[in-house]
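Take a look at chain A:
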Amino acid sequence: MKYKSQAVAKPYFIAAIALFIGQISFGLIMGWQYVVGDFLFPAIPFNVARMVHTNLLIVWLLFGFMGAAYYLIPEESERELYSPKLALAMFWIFLAAGTATILGYLFVPYATLAEMTGNNLLATMGREFLEQPLPTKVGIVIVALAMLFNLSMTVLKGRKTTINLVMLLGLWGLAIFFLFSFYNPANIVKDKFYWWWVVHLWVEGVWELIMGAMLAFVLIKVTGVDREVIEKWLYVIIAMALITGLIGMGHHYYWIGTPEYWLWWGSVFSALEPIPFFMMTVFAFNMVNRRRREHPNKAAVLWALGTGVMAFLGAGVWGFLHTLAPVNFYTHGSQITAAHGHMAFYGAYVMVVLTMISYTMPIMRGREANSPLAQVVEMWSFWLMTISIVFITLFLTAAGILQIWLQRIAEEPMSFMATQDQVSLFYWMREFTGFIFLTGLLLYVASFFIKGKPATAK
Partner candidate 1 sequence: MNVSMSLSLPHGNRRELPGDLAMWFFILAELLVFGIFFLAYAFARTRNVELFNASQLELDKLSGAINTVLLISSSYFVVRAVDKIRHGLARACAHWLLAAMALGGAFLVVKLVEFADKFEAGISLSTNTFFMFYLGLGFFHFMHVVLGMVILGAVALKAWKGGYSAADHVGVETGASYWHMVDLVWIVLFPLIYVLR
Partner candidate 2 sequence: MTRTATFQWLILMALTAAAVGLSRSGLSDSALLVPVLLMTLIKGRIVIDRFMALQGVAAPWRWIVLGWLLLVLSLIGYAFHMTQT
């Protein structure tokens, strides 16, 4: 570790992994409820489990991004973090707010929670992904602003590189788009329109900048390829990501009451959204093939390559499958969407955070790489989780195709619930695969506790 203050990333990463375990646990609960409807009723209703599953995902990824930023920005800026104390304080505030919110979801009826937390003052709750009570939302803004202040001051006073500028731009975008969670117009078309600006302009827009910057950072470190080459790729990738993502957003506007031209603009531009992801894959493999050094941390290289491939498959290919308006007319809101969501989030954002953790954690613990045994276990966890998510995606895709056929195309369409019964076999297989994913995740955690002599460069 070049700068002492980079160590503030460590608690962020630990919290991220802990919340990741929570997310997967609630995913398994929901997966079970899909096939055994009254499982854990009335303690954890399906809608609550779903809310916890998705909110934990977002929050732990945010922890991951923040940790990554606190590690990467000082190193790129070639100076200590502006205020490590502020970064640590924000960690505890964010963790406390996040935990309190999840406990609130689990132990207080949602309507009561809304009443208790001032939703009548400014109604922002009750929308998917934006379920957080008002104080939590305000807390997120404070944490984000404090982080941006801290990081911006560091960059302003230090070296400015493409990587830390892109990272900073992505994080600023993240914070700015979150502000739309406070905007809740009575007109339901407008409400829906701006609702997409929070999480979806993140994942299809500014998060791609964060992801590109993190990937570029790790690739420079593990391959030793010239910074100039990597930064040029980064420019082209983020330009493509922003153009396709910002207008491609139109694919969410098809059926919500917006003007018809979104059918065209959404279809064409979102169909091109795979391009930046494809370029990221080519980029990652190209850089690793041109490597000038053998980095002892083989696991980190594996994660970096995996991110490229899985992001392209999950976000790119599975997104393209149902993005064209004539196709989406049938597939909208079906299990196809769920299939895409799972592989895209895992392939793009989960994996890039794990790449960053895999590269930085050994360094923060005082060695360049973990012991060979620990790395082997980590690579096993990579394959278990990645193959599981591929199968979960395939099962959900199969369920989705059958669902669309029975419910929306067949001569005598079935009701939603009758259709769900018909596809339950796929839900069972998905749930089983989910447990394999959990095994992979537990192995991943275990790899942190395996001791041994650190691997060295050959």
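Note that in this section a contact is a pair of C-beta atoms (placed from the backbone, for glycine too) under 8 Å apart; a residue touches a chain by one contact, two chains touch by 3 or more; residues count from 1.
In picking the candidates, the idea was that all candidates are chains of the complex that A comes from, given by their letters.
These numbers come from a predicted model, not from an experiment.
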Please find, within this complex, the candidate from 1 or 2 that touches chain A.
-> 1
Over in the complex, which chain A residues touch candidate 1? Could you list them?
-> 225-226, 228-229, 232-233, 235-236, 239-240, 259-261, 264-265, 268-269, 271-272, 275, 279, 290
